[in-house]
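Apart from one protein chain that is not included, each protein chain of the complex appears where it belongs.
For chain A:
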Amino acid sequence: MNPIFKGGIPRLFFFVLVILAIVFMVSDLNSPRTRDARNVLSLIMTPIQWLVDMPTRIADDLSDVLVSRRSLVKDNTQLRSEVILLDQKVQQMDSLTTENLRLRELLSGRERIRNNVQLAELIGVNPDPFQHQIILGKGLEDGVFMGQPVLDARGVLGQVVDVSHYTCRVMLITDARHALPVEINRNGFRAIALGKGSLEELELEYVPDTADIRVGDLLVSSGLGGRFPYGYPVATVSSVVRDPGRPFSRVKAVPAARLDKSRHLLLVEPVTENREESVNQQESSEVQMLNE
């Protein structure tokens, strides 16, 4: 056998690589500038993400094609009845909106602003069970930005934590590193909903024992962090434990969004303070809701 390594085991090279990796990690943690490098690298890896998503996509398309007439008819009737129900709910919407506007004027409050939304499709899920992240098929090219809130049909889903050209990465509200300011829809009590690393559970931090909070209360986003728009459903309170031995009560909630099932998601354009004035002036012309 020939000698394989002329200079023996490449120890020096190994140390150089280890130090390089550590430098990468530290700079990734500390400086936002590595994000550009990451964007370029993600661009190279994007085809692999598409490839991974291919089987699901094909299965979706196939199930669209190979569907029986009977189930189509059934779907159709079901959707029709749903439309009637929703129509009935919308009938009063216009008058209620105007009434709300008038009351807000009386209170000299601000107008409530509707948010621009953009539809995005899920193309991947982070396989690491410690990180609740999903990948969407919209990126910088579509105007996605860091911190953009993401909703599904039922409620708040998460926020964008990483953008590349054609994809973006969304951290779900149940990720152990995520926190979200919420309020109780019933009485406006404010709290912070923390992710616990489990898809079915959020926890409310620092809720005093005397707070008026009950099982079944709906939590909506309070908009206080300046990141999530006000008033979208976040979770439903599932348990309240008041233990006299603890300084705060333990409140758990079940997320409203279908975190592990939604495939079509909405990226929301949040309304920030300085933007609010201009949007207010030309609200009806500029802000439009995407009907989907």
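The rule is short, and it goes like this: a contact is a pair of C-beta atoms (placed from the backbone, for glycine too) under 8 Å apart; a residue touches a chain by one contact, two chains touch by 3 or more; residues count from 1.
By definition in this document, contacts and distances are computed from a predicted model.
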{"item": "Chain excluded from display, named as in UniProt, from \"Copper chaperone PCu(A)C\", \"Aspartyl/glutamyl-tRNA(Asn/Gln) amidotransferase subunit B\", \"Rod shape-determining protein MreD\" or \"Succinate dehydrogenase\"", "value": "\"Rod shape-determining protein MreD\""}
{"item": "Absent-chain contact - pick from A:Leu41, A:Val90, A:Ala153 or A:Val215", "value": "A:Leu41"}
{"item": "Residue in contact with the excluded chain [from A:Asp61, A:Glu141 or A:Asp260]", "value": "A:Asp260"}
{"item": "Chain A residues touching the omitted chain (full complex)", "value": "4-5, 9-10, 13-14, 17-18, 20-25, 27-29, 34, 37-38, 41-42, 44-45, 48-49, 51-52, 56, 124-131, 133, 135, 162, 169, 175-177, 197, 199, 260"}
